[in-house]
Every structure is written in structure tokens, then in C-alpha cells.
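Only one protein chain is missing from this complex, and each of the others stays in its spot.
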Amino acid sequence: MVRYVVRRLLQAIPLLLIISILVFVLMMNAGDPLATLGGRRVTRPADRQRLARQLGLDQPLAMQYLYWLVGNDWTTFDLDLDGVPETAGKRHGVLRGDFGNSLIEKRPVTEVIADRLPNTLILMGAYEVVVIAGALAIGVYSALRQYSVMDHIITTLSFVGYSMPIFLVALLTMYLFAVNFKLWGLPYLPTVGMFEPAAGRTVAQVAWHMVLPVTSLAVISLSGYSRYIRSTMLEVLSQDYVRTARSKGLPRRVVIFVHALKNASLTLVTIVGLDIPSLLAGAVVTERIFAWPGMGRLFLDSLELSDTTVVMGMLMMISVAVIVFQIITDVVYAWLDPRIRYA
Amino acid sequence: MAETILPPPADTVDELESPPLTLRQLTWRRFRRHKMALFGVAMLILLILYSFGGALFVSEEYANRTDTPHIRNAPSIEHPFGTDNTGRDVLARTIYGGQISLLIGLTAMVVETIVGVLIGAIAGYFGGIVDSVLMRFTEAMFNVPQLLWLLVMAKFFAGKIPNLTLLGRTFSGSVVVIVLIIGLTSWMYLARIVRAQFLSLKEHEFVLAARAIGTPRWQIIFQHVLPNTVAPIVVSATLGVANAITSEAYISFLGLGVQAPTATWGNILERANNYIEEAPWLWFFPGMLIVLTVLSINFVGDGLRDALDPRSRAA
Partner (left out) sequence: MPLLRVQDLRTRFHIPEGTVHAVNGISFDLQECETLALVGESGCGKSVSMLSILQLIPQPPGDIYGGTATYAGLELLGLPESDLEQIRGAEISMIFQEPMTALNPVLTVGRQITESLLTHTAMSRREARDRAAALLEGVGIPDAVRRLRCYPHEFSGGQRQRVMIAMALACDPKVLIADEPTTALDVTIQAQIIELMAALRERTGMAIIWITHDLGVVAGLAQRVIVMYAGFIVEEAPVEDLYADPRHPYTRALLAALPRVDRTRRERLKSIPGAPPNLLVEPQGCPFARRCELVVERCWAENPVLTAVGPNHRAACWIDVITGVPR
């Protein structure tokens, strides 16, 4: 098992390398970091050139990539143009955990991201709980009541839910539960931010503010996964070992929830684990709509304002997270399935 | 001992009556039985009529005409879907927007199918180091969520491609950009499927036979192996259209997609969350159109999947 993990991690290295090159090339040519950094002050050519030299932007692209990756504190640069390199670089490079400074906030990228990360994690945590519990409940129910009216309704709703873009779900729920509830004098859900500034960042406030964003994120996944659980359950229920279990006179409850579900939920592990990428993507849109101060919003804002270091840092971190989650999923799956564990 | 065997009386029913059907007939029959898929087809026809037929009743100029005194007007007789942030008629914009959205969906799908099939086929057929390199690349693309790639690429291409004039109409350069980037970020799934098919099919005897008589490799790939992988490609392409339309909506909603004045369903929705109270028609109508389109395509895709391979039951 350890060997397997190590092998996967080693395999991940070329992937991350490829991603880093793609990301770097794309971001360096998108927008104008000089404008971002300097604001309005950088209009004179001499100033621009000086800033460019300070940022190392006058170097060829391949060198810039190298410095970004492994840092430049092992070499010196000629900043005063006297032909003699004298200033040492200050960056340690991505491989040592230094993603540079945010061009806008002038703080290390890692700090900027770390500020927002917990907020997104809270959202993701709640989302996972809702989706797993909901998909299991709905999926099992539909499988047991196959062909019933309820099953058809659920299937149709699932199709619809699955076909809706997140922002539409968000807007619909906002419209219904925030705007109209307010109009109708009902207690309504908040749509902006994590908590009311006046009330402070309490658990209750955050939970209340979380309802709409998590719902928007969860609706689509719930629709998809409940259908998947349903079909997996149906397949499992038609297996020979379920017939054997019934032939032993085991109560229906045991046959369904022990014999069948244990087999069906194996596949759920895989899906949930591999869902993380789309979760992060969904978070981008949802956090923008609900003004939730998380990583998704950070990504979008940084991209729009051409804060290239932050964007590159986030993309690399997300790639690492995705790969790590893939490995974790495989390990968990192997651990849960006795056929693999005791192979 | 034994009497002569009598033939059965004429009226005994023996074999199954109907003659064997061809594969295409069987597939069509299975598709027909899928009521939701048929509904999807009907819905799509209606939507296409709306977007392309509706253009006969309103001109594109009208759809792009701003009217500042009448911004964000509620639906009325004159503007059945209301007006948007610059006074343009939303109904007209959804008609022309529909054309662009549907076209983007279709062309992006073509791009991603070509790329996906090529990469998958080459990787699967040649194997070895070619396969390794291509698959590393595919996985690398996979490891970043598609939306993030799209946003970064949209920013990269922003303003770099000029407006196009085609068939007497002007399209914002961003349309080409969107088609390209959606196509370039959606091919991975298909590439994997095609590669898997090729890996297994290439060991089958009919390939060995073709090689034995000296068929050139390209011919083997395209004429022998590829036709056998049609089913998953067709299903993937269908669902790819839905994914492309949705992706376009996402990035246009976030402001990095198709730029004005060209309308798409997505960019009518841009920043609509800021006006959710005052102007719900801004997001409701284009949103509904998107959902109906994607839903119909999903139905059709589901029906196709069942029809082409009844063993892979989805739900």
C-alpha cells in the first residue's frame, strides 16, 4: 500500500510539471502585471522598465519560469544597469513553498490563500455531508420503489436538477427564499457574505448564511449522484448474493442495508472523491453570487485584476489537492473492498 | 416401432415471427421506446425553430439596439421579456442569443470530438511512449477543473482575436475564442474512452487480418477500428453539446465570455444577481431556455446511450 502511494506521488510529478508550464505560459501572457502592480503611476517608459526589471519581467520566459519554480535567491541581478549584477533575488521558488507575493495585496500568496481557505472548506464540508446523505437516501428509496410514481417524479426532477447551471439554481433559490420570502413577510435567508457585520462571525450566523450557497452547490450533485446510487443499487439488488441472502430468510431491512448497500456504497466513495474538482469550480460561481469570501471568489477577483501570482499559486495548489484526493480515494476504496485489501 | 414423423399442422406457431432486424433498425427501435428521448428531440426542434425561425421576425439590429431611457423595464406588450441593462429587448436577444449559444455548443463539440478522437486513437493504437506522453498530458488537463482552465484561457485570449464578418453578420471575436477554449478543455474524457476502445480492439483478429494484407495504419485506424467505437463517441458528442452550452453560460455569466454586442443566453445573464430583485426577467428567460436545451440534450443523450448499448443502463 505504501509503495502504491509512493508510486502515485511519483507519477504525479510530471503531471504537475506539465500543469505548471501550461499555467505559467497562459498567465504570463494574460493581462498586464505591470499595470496591476503599478496602478496609474507607471506610465513613463523609464518607470515601466525599472519595474519590469525589479519584477524580473525583462528576462526570457523560460528563465522566468525557472525562477518561479525554484526561486532566484541563488543568483544575482543587475538592477541598476551598471553591467554588474549586485542584487540577490529574494524568492525561494514554488518547490520550496514560495509562490511569490500578491501583486495587489503585496503579501505572500500563501497568506492570501490561507485567509480564504477555511471559508471554502466550511462550505465544502457542509456540501459533502448534504450530498452524501441525500444521495444515499434518495437513491436507495428510488431503487426500492422502482417504477412507482414517486420514482418517476424523482427521476424527472433529477434530470432537471442535473441540467441546470449552478448560477440558475442560485438565482432561483435566492429569488424564492430571499427576495420573495421577504416580500411575503416570511423569515428570509441572507444572500450576501458569511455573517452580518453587526452580529459578528458566530456559528449561527455562518450556518444561516450557508444555507443558500450550499443548497445551490448541492442540488446539481444530488441530482446526479442519487441517480447513480439508484442504478448501482438496482444492479446490486439483482445480484446472486442478494438472492442468497433472501433465501436464508434474513429480514428485508438486513438484506437491503447490509448486503446490498455495502456493495453499492463502494462506488460512492469513488465518485465523492473525484468530485472535488467540480466542487472547486462550482465554488467559483457560487461564491461570486453570494459574495462568500472564499477561494473561488479570490480566484475570480485575482483573475480579473490580473494578479498573476495569486492565480498561478491557486492553480498549482488546486492541482496538488486534486491529485492528493485521487490518491486518498483510491486508498480508501482499496481499504474498504475486501477483495482488494486481502488480495 | 416408430411411425414416420408427421410434419406439424399448418397452424402451429413455431419460430418468433419477425425477421431479424439490422443493427440500425434495432437501435432506432430502442431509441423510439425511450419516451423522454423523443420529448428531448421535439423540444430541441422547437428551440431551434425559436432561435432561427424567430430571427425572421426581429432583426439583429433591433436585438442590439440600446435604449437608455428604458433600461430594465418589466415585461410588457412591447417587450414581452422586458429589457436589459442598456434597454435592449430581451426577447430579441434571446432569439439571437439562442443562435449563438446553439452554434457555440455545436462547433465546440466538433472541436472537442476531433481532438479527443485523434488523441485517443493515436494513443490507443500506437501504445508505448506515444501513449504515455499523450496520457500524461490528458491527465494533466484533467487535474484542473474545466471552469478554471476556461477562465484562465478566456483571459489569455481576451482582445486578441478580432471581430469576424461571416455571411453578412458580424460576430465578436470572443465567439471564436469561446468555441476554441471549450473545445480544448473538454476532449479529455472522450480521449480516454476512445483510447480504451482502441487498446482492446487492436488485439482483435480483424485488425491482425488487415495488417497481414498490408493495410496502411491510417486506414486501419479510420476504417476498421474507429467504426467500432462509434457508440461511445456519439453519446459523448451529444452530451458534449450540452456541456459546451453550459460552459459558455458559465463564463459569460462571469463576464469573461462572449462580449457585447453579440448576444448569448449566458451573457444576457451577466451580473444578473445584482438585479435579482428589480429585474428577475433578466435571468429567468435566458435561464429557462438554457435549462430546457440542456435537459433535452441530456434526454436525447440518455436515450442514445440506451439505444446504442443496452448493457450500459444508466437509470
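So that you can tell them apart, the chains are marked A and B in the order they are listed, and the count of residues begins at 1 in each.
Simple rule for what comes next: a contact is a pair of C-beta atoms (placed from the backbone, for glycine too) under 8 Å apart; a residue touches a chain by one contact, two chains touch by 3 or more.
Note that this is a predicted model, so its numbers are computed, not measured.
Across A:A12, A:A245 or A:V310, the residue that sits in touch with the chain not pictured is A:A245. When the whole complex is considered, the residue among A:R3, A:R44 or A:R339 that touches the unshown chain is A:R339. In the full complex, chain A makes contact with the omitted chain through residues 147, 238-241, 243-252, 254, 258-259, 262-263, 266, 337-339, 342.
Everything below uses one rule, namely that only the chains that are shown with their structure count from here on.
In this assembly, the C-alpha centroid of chain A lies 25 Å from the C-alpha centroid of chain B. Contacts from chain B toward chain A in the complex involve residues 36, 136-137, 139-140, 143-148, 151-153, 155-156, 158, 242, 246, 249-250, 253-256, 269, 272-273, 276-277, 280, 283, 287, 290-291, 294-295, 298-299, 313-315.
The part of chain A that touches chain B in the complex is made up of residues 14-16, 18-19, 22-23, 26-27, 29-31, 155, 158-160, 162-168, 170-172, 174-175, 178-179, 191, 227-228, 230-231, 235, 277-278, 280-281, 284-285, 288-289, 299-300, 303-304, 306, 311, 315, 318-319, 322-323.
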